[in-house]
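Since the structure comes first, as structure tokens, the remarks are kept for the end.
Every protein chain except one is present and positioned as in the full complex.
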Amino acid sequence: MVDLENLRTIAKETISREDVKYFIGWREGTYGFSVSPHFVREPAEADKLIFSPLCSNNLATYLTLAEKLPVPRGQEPDTRKVALMVKGCDSRAVVQLLVERGIEREQVVVIGCPCQGVIDTKKVEQLLGQPENVVRARWEKGKIICQLPDGEKEFIKEEVLAQKCLKCRYPNPVIYDILFGEKVEPWCQEEDFQEVKEIEGLTLQERWDYWQEKFSSCIRCYSCRNVCPLCYCEDCILDRLNPTWINRSVNISENTAFQLSRAFHLAGRCIECGECERVCPVNIPLMKLNKKLSKAVKEMFDFEPGLDPEAKPLQASYRPDDKEDFIL
Amino acid sequence: MNEKVNPYKPYMATVQEAWYETTGDRCIKTLKVLFDDEEVRENWSHLPGQCTMIGVLGVGESMISISCSPTEGKFLRFSVMRMGKVTQAIHQLEPGDKLTVRGPYGNNFPVEEWKGKRIVTIGGGIGQAPLRPIIEYVKANRSDYEGLTVIYGARTSADLCFKNELKDLRNCDGVSCHLSIDIEEEGWPHYVGFVPSLLMEVNPSPENTIAVTCGPPIMIKFVLQNLKKLNFADEQIYTTLENRMKCGIGKCGRCNVGNLYVCKDGPVFSYATLKNVPEAFA
Amino acid sequence: MESLKLDKDKLKDFIAALDSKKVYAPQKVGETIKFAPVNGDLEVSLDFANTTVPPKEIVFPQTETMFLFEQGGTDINLTKGGAEKVLLGVRPCDARAMSVVDNLFSWDIDDPYYLDKRKKITLVGLACLEPPLNCFCPSVGGGPASTEGLDILMTDLGDAYLFQPLTPKGEQLCQLSSELLQPAGAEDNARAEELHREAEKKITREVDIKGLAEGLPSLWKSEIWKEVAEPCLGCGICTYLCPTCHCFDIQDEMEGLDGRRCRMWDSCLFKEYTLHASGHNPRPSRRERQRNRINHKFSYFVDKFGVTACVGCGRCINLCPVNIDIVDILSKVKEAL
Amino acid sequence: MNSKPKIGVYVCHCGINISKTVDVDAVTEYASQLPGVKVARNYSYMCSDPGQLLIKEDIKKQGLNRVVVASCSPRMHELTFRKALAEAGLNPYYLEMANLREQCSWVHADREEATAKAKKIVASAVAKVRLLEPLEEKEVEVEPATLIIGGGIAGIQAALDIANAGYKVFLVEKTPSLGGKMSKLDKTFPTLDCSACILTPKMVDVASHPNIELMTYSQVEEVTGYVGNFQVKVRKKARFVDVDKCTGCGICGEECRLAGRIPNEFDEGMGKRGAIYLPFPQAVPAKYTIDPERCLFLTRGKCGKSPKCVDACPAGAIDFEQKDEIVEFKVGAIIVATGYDVFDATRKPEYGYGQYKNVLTALELERLVSASGPTGGQVVLGEGESAFVPKEIAFIQCVGSRDKSVGNEYCSRVCCMYTAKLAHLVKEKIPEANVRVYYMDVRAFGKGFEEFYDRVRREGVRYIRGNPSEAFKRGDKLVIKAEDTLTAKTLEDEVDLVVLSVGLEPRKDAREIIDLLRLSQSADKFYLEAHPKLAPVDTATDGVYLAGCAQGPKDIPDTVAQAKGAASSALILLSSGKVKVQAQVSSVDEATCRGCGYCVEICPYGAIELVTVNRFGHKVTVARVNEALCKGCGACAAGCLSGSIQQKSFKDSQILPQIAALGVKQ
Partner (left out) sequence: MSEKFEPNIVAFLCNWCSYAGADLAGTSRIQYPANLKIIRVMCTGRVNPLFIVNAFQQGADGVLVSGCHPGDCHYMEGNYYARRRFSLIRELLEYIGIDPRRIHMSWVSASEGAKWKDVVEKVVAEAREAGPFDQFRRNKINW
């Protein structure tokens, strides 16, 4: 059981601290299974905070998303800490951001929330249709219970959990200042990269066709990038016109180049929170690209990002004995 | 599709003359251009304050004020500050090179309505470009206006545009010209300080006068404040806005300030209009 | 013209009868539902709720070549106009959206690219008998069976579609396949009306937009915008996929010595949208950008063209990854007024 | 400043080297159509004075501001043409070369294909040159000192030359004495002058030269910095003998409990020494050294009651407390003169080296024939009772040279001659001996070599053409099995002594220097010179030069000549006082840098650091490049995700158009 009272108390205490700017958590959304990030500035706002299997959003994104507007002369920027709630996967984003100096440790108060997996709303909507009213959900004895307008419905995890959660090995935050709730027993020890292997099993042509079909739907809204906690470049090369890496026009060639570039930029950095895939309005299975690189990184360099704040970034390091069987 | 009515299709024009007004990173270059097509040349008409989209094929287009008055002849003049991709390409143009022009776009300074009045132009930096046509227009129709006061400043003397023309202005009857630079310089005989303070120094009377200002946003803000101090009525004050724009014809969206499209409803606005638009001075 | 009826199992023949024109209908392409050409052997089904990608992309493609040129050349070759098209199964909101956008593309100076396609398109609508959750078309002047912008309105009567031709274009289209269409009876019309009424009742989300157009500017400094913008990712899904959003960017692209000037969708929620070359940005943060989005739809557009630039299709609500809900925003705005 | 590109393209015929396979007219014509190209010409030799003049004239008269020279490899003439640009008043970095010779006309025979490829290469160069930016060549001061690593004849010669020119030299030798291999030789071919007689005075000169700081028994630990400004760290190993006190009297050596029990390296293990020793009588410095691996006191903590040497030394120079000493200093140039190793003959087991006592290497024989050697110059085999003077003596040449099976394809250049020399010396010492030489070819290319070879044959040394397949023992004798390829007869030859003329190999510890100085190796694993013909003493690392056998096998005259060459290269650098630093360095766009520090991690030279800057009132971290340290590799640029760090002249915005030009199908 999630003790919301406790959560709200933690939030109130945190936000009352002088060195904290705001507290980011989740609140109920406006319809169905929706949930929205919630920025708490006043203790009263803390009463809307929730933590449930619907809290998919990786709030670490907001650490770097806030615009740094020009500070008027004579004023000082607000450099107080940001407090944020993180699930296991989200916490890896915080760690990776520390590795990449996207944030400084003393800029954040991390509220670690051990997590038993979040719901893939697409899956549950397929089972139930999209309910009008706000749905609440909770974890109970290894199951997920949705409170629907017409009563409660119980699901076994496999039915409704997001794909990323089914294979999650880090349900407990890997970094935190305050732990909210009790640590949970990880239910998956080893990532088997099943979806990746399925694609790897296809012929080249089949793979090409598969991905071309997916990429052709991309409308290049760049949501997948915007939502990514690790895509925090001041001026992303995918947007840049000088030099132009990717043309603005939306067609299969540019889309493919865009997808490859984005995925590559996240090689050894993606912490598998699955947000890009979740937000994609045209349902491109982006995690299958990211996972492929996770797999490659694991197999070739025995590396997993977002676990050790002291680690060297994969793309900025090497080992003299890195695999090189592909060299002519 | 009827080619004639496609508003996105630019006309080809050729650079006749080109020279640098200023130097440095963000230097300003003036181009004098002539349309290639005789017919276009004949049918073209514009008024002070209007702009055109000029461009280089393969690079893109930029909205640029026409910095000459129709009274000067059948050519167009543009003074362009080097900012980014397109303006850089424009800066590379030399006499004989081609560029594309479409327009004229936007409204104009109501120079006809202003007849009988004294005009004060208050410019800063590249902001003098849209003001220059007013000056030329008034010069050409000198008897129709009560007088002309030119107030113009830049960071340094090297950043002043149209230097020689400004010198000549002093010889014109009823025309006064006041120059300023931001930082003290050896041998500078004129005012040192920001344009808004120069305005106070010049202290023009609001009596039967129109004030027009153009320059960086921060300068405009203080010029407006000072004009109010000098008791100019909202209707007596004009300015131009520059927002990023792509189409120039009120479609692409980005140039709006509040419910106004700068490209169609502007770029010339009277303060009376603008002061009700919260976004204008955000 | 009188209403007509088409047996559901004749839908395929009906499409075949329109041969010369390209028929587009909602289809699943990859994982997405959008309007795509009906290809001979494809099973046509109109059972989809509204498409993810609105049919605006047919008249206002995401990327559109405006003209071609050669580097260093002086010839500008305008692209040719498109072919006639029929859009089958357009939802009333999307059809209304087109008439909303028509205002923009035809005010003062006509936009030849849009208008050419718009003129060559026939919209065959399908009344929304089971409106999806986040629709609020009635609140913004439409309805699940609104006819605005449509040439024909179809209503699903169970085993047949009722065809209500609304414009000469629509009538013409019906004549093309006159042998397939039966005249409808009064009870069919009545049944349709009944269904329409019921459908409207099914819509639960609503917001009162009266007074918004005038009122919104007064909330310029309101905290609402901060609240809205704070979780916003600035991703632009809500605008790219909005049937009434119409902003675009223009870019030149080169391949060797060949060049094209094209325009592509743009969004006021992107930072680059208003960014000046000098680095100055008149809308520096998501707060100003969200404020512009709402003001534009519910105030500026109304000022200029007398209609709201939102047709209540609910896409932005459904697709926003962080649950920024336009109905919710409007309600808050309303409250604050 | 940002003026319109006006490009001149100059296609070179290179005599007929290019024009034979590439249609230069067609390429010129094609180039003239490319955007931005104002002038396109072709000429027979672009690098010639009139060729360069052509460019300079066009720059001046036609106002060209970019130049593409389509000729040979930029590795050949980039500097030539940069200079031409500069002379015409254009920034030298407005040049791009299109390599039509080494990478086109010379490697393709089909005229059509080669021409098509040449066009693309030119198009790609034009695409890039258009976007090149002017770069500034900065200069830094040169530290007027040189580090020489290795105290063989090469190092000695270079040190003397530089020191005599008035510059400071730090000479670091690994072993306790100067001299290298040459000090082990008896006489030297072809003149047969005594090696020690000509070498020893030089060694003494080095030791006493006021400009030379000699560090024997020392090792370079670390070199940082860059040309003109190297920071060097040297470890002076503890000798356990205070060199200031030691007079070299040698009493300790005699008294040492292990005296005469440890094989002496200098005598190739054939002689014996003690744990405290002088490598050889003429050693410089003439100071004793304690071998820490053998010394009883150092290895066991005890040497009898008290160490004998301590008791014996009249000067009280023995100091067991001595520690390694690290010295640091700055130099402007570095000469690598680390020499070679002789081939390890056990790697050719068929000749029985290491297995049979009577199989020796040539270097061992050198020691045997040397008057200062273990036998006092007597060629005797075996010890005591069984000692005898060999009568039947066979040399086998090319052991470990010209031999793919051991990975050495090269000729060691000295073996033919030293074999002749040793054969002569043996004959001199044992006039009745029958000496034969098994050889593949005799290479007697040097001054006086053929004459010497003739002389030795006239003296009765028999040359048998044929590579022995093995040598094995039969009774007291060794049997050589070979085929005389001239007579096509197989033969078995019974002899008393087999001498293996081992080849010269790169030193086993060559890696140390490679890592220290970022050198490369050529295919033979000797250090790679910058250019085999035109820069034979330079290396890819600016300010680092090669001398002697470190660069490849050579004899003493060649070694000395090269040492003088290296010395003069270093002197040019030192006396010019200034050196240009890399202009094609990286720089950061601080406006877009996200401060992730990837580039900082990546840079192999530690040239990048993170700094805090003010961005619109916010403190943000961004990267900054130290241009003096940056070597312009560009590794940072490829690692930066946001493309914020770019290598000048190799920017993304300059390379992408190149790719585009190559991609387009013709």
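Which chain is which? They are A, B, C and D, in the order written, and residues in each are numbered from 1.
By definition in this document, a contact is a pair of C-beta atoms (placed from the backbone, for glycine too) under 8 Å apart; a residue touches a chain by one contact, two chains touch by 3 or more.
Remember, predicted model here, so these are calculated numbers, not experimental data.
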item: Of D:Glu113, D:Glu222, D:Asp441 or D:Asp509, the residue in touch with the unshown chain; value: D:Glu113
item: Residue among D:Cys47, D:Met270, D:Ala540 or D:Ala561 touching the omitted chain; value: D:Ala540
item: In chain D, positions touching the absent partner; value: 73-76, 99, 101-104, 106-110, 113-114, 116-117, 120-121, 124, 514, 518, 520-523, 528, 540-541, 584, 602, 604-605, 631-635, 637-639, 647, 650, 652, 655-656, 658-660, 662-665
item: Where the missing chain touches chain A, by residue; value: 196, 199-200, 204-212, 237, 245, 247, 249, 251, 253-254, 256-257, 259-261, 263-264, 267-268, 289, 292-293, 296-297, 300-301, 314-315, 317-320, 322-324, 326-328
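Please note the rule applied: only the chains that are shown with their structure count from here on.
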item: Between chain C and chain B, distance of the C-alpha-averaged centres to the nearest whole Å; value: 39
item: Centroid distance [mean C-alpha coordinates] between chain D and chain C, Å; value: 73
item: Sites on chain D at which at least two other chains make contact; value: 591
item: Where chain B touches two or more other chains, by residue; value: 84
item: Partner chain C, residues of chain D touching it in the complex; value: 35, 591, 660, 664
item: Residue ranges of chain D in contact with chain B within the complex; value: 1-5
item: Chain C residues within the chain D interface of the complex; value: 71-72, 255-257, 279
